[in-house]
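Before I ask anything, here is the structure I am working with.
Removed: one protein chain of the complex. Kept in place: all other protein chains.
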């Protein structure tokens, strides 16, 4: 239990674009553990392409609610470090998020507002000496650690209106009478091509649709990869909740030359 | 101590083919920690080539017994997710293993049987909602966490005969009168070319043999990399227990164009 009554899991999840060949991620963890030695720090990914806020926002959206309530999600993709962009923290559905205010939480929140939003303006919760180039280590990490240790949002920052939050434009999912379409927003390690089209976006039965992306066409939405023979192309709702194009035991992006931004279209079967 | 009297280390080791650029590994850890906040989760590797069960089986065999007894080894390379392949857990030499039943433990067990084998058919130990595409997160991880927290195998699944276990064919080590040979099964990050040929497979003194792989030939088996000058090729028993071909301060696979499947042969010196 924390001072303001909600539960914290003591877990900090971590997404950055720092890669794994430098010490930056290690320094962030050092900064977290300097505040609290008993945190569980979980790497989600550090392989976000440099400064790619949209990809980080997508990865955060796929991961955050697998964690227990009370987890603090620390996301540091921060092309604006040293500019007036605000460092923020907010609460949403029992989780806490600590990020620069540059849209990183857009896919988590979608059309909703954070329940509480603060600007991280309290040096008592930062490292004693704050650099101008590495706020991940000097501001975001110590604040995340204080929150994970039970501090209230209102302690670590000054409350501001939730609607002041910076948002990325969400890639639209268009629902027409004879077609539902949305862009591939991310391609995973297996070559699965992922969209934000959700089950509720598709008004037709799953075995009475055609799904197309580029020259890949399939004639139904499957339940799982194992529903088709090896090397076959399929469409299914992936673990991120959205429609994806995959090749069983293969790589759909390579097989069909699919790149982010290409549209996936779902039609009712003739 | 656990309910059935054996000790658990509270450690979960993790091998997957998920790579590090997506959130899949993070979601598995989220699922582990949702069951028990105090686990030690150790990444062995997530860089198994996609769906390469044999390479995962090899990596597991190199790592598992460096861990303390009572460790739970969670291995998720699962091309059959969504098919009838069984999710299993078993005990072997004081360690516990949680995997799909597709041969991942073949190199750990070799000719032996697991001491106890269960099928993971108890939803009470899975995530409340189980997807059809991500059993790593929804079944294997929570079961591993329950085992690491002290649950007995017989609690989390239904016991089945150990001999029902799926096995990969072990790459044969052939012991002839004038030659011992076995294939390179894995090439490590340093270019060391590793076989399953063990010291006891070789009846001749280590300084009275020739070792050959492709066009690489050396005239003894060394004790350690430092036994030869820099850039020289050598054969030695690697830390995985098997014979390997290496180049000191170099990369044997690149220097000699060695690829997995090529044979290493050991002859008695003339």
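Read from first to last, the chains carry the letters A and B; within each, the first residue is number 1.
The rule we apply is simple: a contact is a pair of C-beta atoms (placed from the backbone, for glycine too) under 8 Å apart; a residue touches a chain by one contact, two chains touch by 3 or more.
This structure is a prediction, so every number in the text was calculated from the model and none was measured.
Novice: Residues of chain B in contact with the chain that isn't shown?
Specialist: Within chain B, the residues touching the omitted chain are 9-11, 13, 15, 20, 40, 42-47, 59-60, 62-63, 66-68, 71, 188-190, 223-227, 236, 238-239, 249, 251.
Novice: Considering the whole complex, not just the chains shown, which residues of chain A touch the missing one?
Specialist: 18-27, 29-31, 33-34, 37, 50-51, 79-83, 131-134, 137
Keep this in mind: only the chains that are shown with their structure count from here on.
Novice: Could you work out how far the Cα centre of chain A sits from that of chain B, in whole Å?
Specialist: Chain centres of chain A and chain B, defined by C-alpha means, are spaced 32 Å apart.
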